[in-house]
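Yeah, one chain of the complex is gone here, protein chain that is, but the others are all in their spots.
Our next item is chain A:
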Amino acid sequence: MAPTAPVEVVDFALATIARYGRPDLEARLWQARVRLTDDSVRVLVVGEFKQGKSMLVNGLVGAPVCPVADDVATAVPTVVRHAETVTVTVVRVLNPEDDLAEQRTERVEVPVEELADHVGEGGNPGNRKGLACVEVGVPRPILAGGLELVDTPGVGGLSSVHGSATMAALPSADAILLVSDASQEYTAPELTFLRQAVAVCPNVACVLTKNDLYPEWRRVAELDEAHLAAAGVGAQLFPVSSTLRWQAVLDNDSALNEESGYPALVRYLRRRVLGQADRLGRRSTAQDVLAVTGQLAEGLRAEQAAQRDPESVQELVTRLTEAQQRATELRERSARWQQTLGDGVADLNADIDHDLRERMREIARVAEDTLSAGGDPTKTWDEFARWVQQEVAAAASANFVWATQRARWLARRVAEHFSEDSDQLVPTLRAETIVPQRSVQPPTMREVEPWGIGQKALTGLKGSYTGMLMFGMLGTLVGLSSIVNPLSIGAGLVLGGRAIGDERKRLVTRRQNEAKTAVRRHVDDVIFQVGKDSRDRLRAVQRELRDHFTEQADQAKRSLQEAVRAAETSVKTSKAEQERRLREIPTELAKLEEVRRAAKALLQQAPAKPASAKPAPAEGAGTAAPERVQAG
């Protein structure tokens, strides 16, 4: 009869504390409730294009949600989540050039039939419509637990633009599924991606698709596992066949379903990913309920003591006031945790900036050496520019991953210092959820643009690291080309034969210098932009942490104030009133104790679905489970 589900426990607690007139504590519980009901468990589905990512999402959901095509299909990230009826919502960033904090989005619900026009490469080539994402709601039981599947455009692709955008989304994901088909073993880019992914995300799994089509899939699976082991990536590998899954869904054939490999993947998502999120939810809910009821019970006990023994009231009030003083100090700037936070963010800013500059300088150095050694840079400029872009993007990604790890570590330290004597939950760092980067320069295109590749790559670039990386580069590219543009055929021929000797040497040196300047300028742009982005991100983290802990300090302070007030009024009350309170208080305490018991039970309960749950041995050791910081 006692409530068991986290939401019920919160409701129970809310009903119990309503009589105390403490809106601040109620607000904390409401927050917990909102987190429980709204917080989704986000699973990113990533991979090179044409590996069957959309098919995988469709297979998991058991409905044709994401458009699938033989040619490149997905142009926009598609978020699939639970809804009562099928809905499709298109999300567009209205002012992508502005700062992250000021970006506004527009959400428009569109008819279901139009989904492919927005998501598909056919209807929306290269995301020309500039959509941030498309959200699809479907009434499917697998999603009911808050699971949210995100189908992303391919990592590599015709323009490897998507790659970095995906990277930026990683830390906000609860799990990442890397999709690769069974036609071949992992390539170097895939392994690099995996290595970075495990650094920022607790659950990374590899899905080997299309194993119905490739006779040698077992060998490929073995090779992949060997690669994973060699790279030190502890990710599980799931071979699946979407074709079989579909057939199984159509025929309602459970044997075929088992054969498709999907059940194992679904179990993984349910137990490991959802289970972990569930444990996290239970733990933080219990924490909030216990903290709130604890503060109230503390007040009641103080009152009880005062009513029983009016002589000691003065001493009690002194003690409480001292505690209150401590609580006030806690929210002051001079508090230790505040200093840890302030210093930590400053250090982190400096370190991250230094790391970024260091990486970029190295790239610039190698680039300049290459240019000096390489003769006329115009001949190889295309490849060279792309190489620089790739290196720079990779360095920015690495820097980003590192920054995320350091920020998490800092959050733990702050929590540690905030609370030396009670368990303290680290707030999950969700501040960095959406990271559409701005571009360095607005995308101004020339009327006659002789660079075919440039045009292709420019489309849909806005809103990603690489986007801005490319713009910087393209600008310089155009500049350089205008000097040596081989527009005139006749002249080109003559030039080809004559431009030899001193004239040529001089020209080459000049071009080399121009190219070097271009690279340096590009790297500077990137440092500026990426640096700004990471500073913004850190500031958001800082703000979130500060607000979170200040709020807690305020709550504690207010509770202590209440207790002092109750103790003081007790002296003035009549005998009859005193006895009434003395009778009432134990009942109230018992009620609070009941809530606390329910909350404690949350911590011990097994995950949501006891029937299917047989927790894997490795579970619970996940790095993302909120660290409980022990005293001292």
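Note that in this section a contact is a pair of C-beta atoms (placed from the backbone, for glycine too) under 8 Å apart; a residue touches a chain by one contact, two chains touch by 3 or more; residues count from 1.
In this text, contacts and distances are computed from a predicted model.
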item	value
Missing subunit (named according to UniProt) among the choices "Tricarballylate utilization 4Fe-4S protein TcuB", "GTPase", "Deoxyribose-phosphate aldolase" or "ABC transporter permease"	"GTPase"
Residue among A:T4, A:T37, A:T105 or A:T187 that touches the chain left out of view	A:T187
From A:E8, A:E216 or A:E315, residue that would touch the chain that is not displayed	A:E216
Among A:S241, A:Q338 or A:Q512, the residue in touch with the chain that has been omitted	A:S241
Selected residue (touches chain absent from view) among A:E259, A:D355 or A:E368	A:E259
Residues of chain A in contact with the chain not shown	48-50, 52, 70-72, 156-160, 183-189, 210-217, 219-220, 223, 227, 241-244, 247, 256, 259, 379-380, 382-383, 386, 448, 450, 452-453, 455-456, 485-490, 492-494, 496-497, 500-501
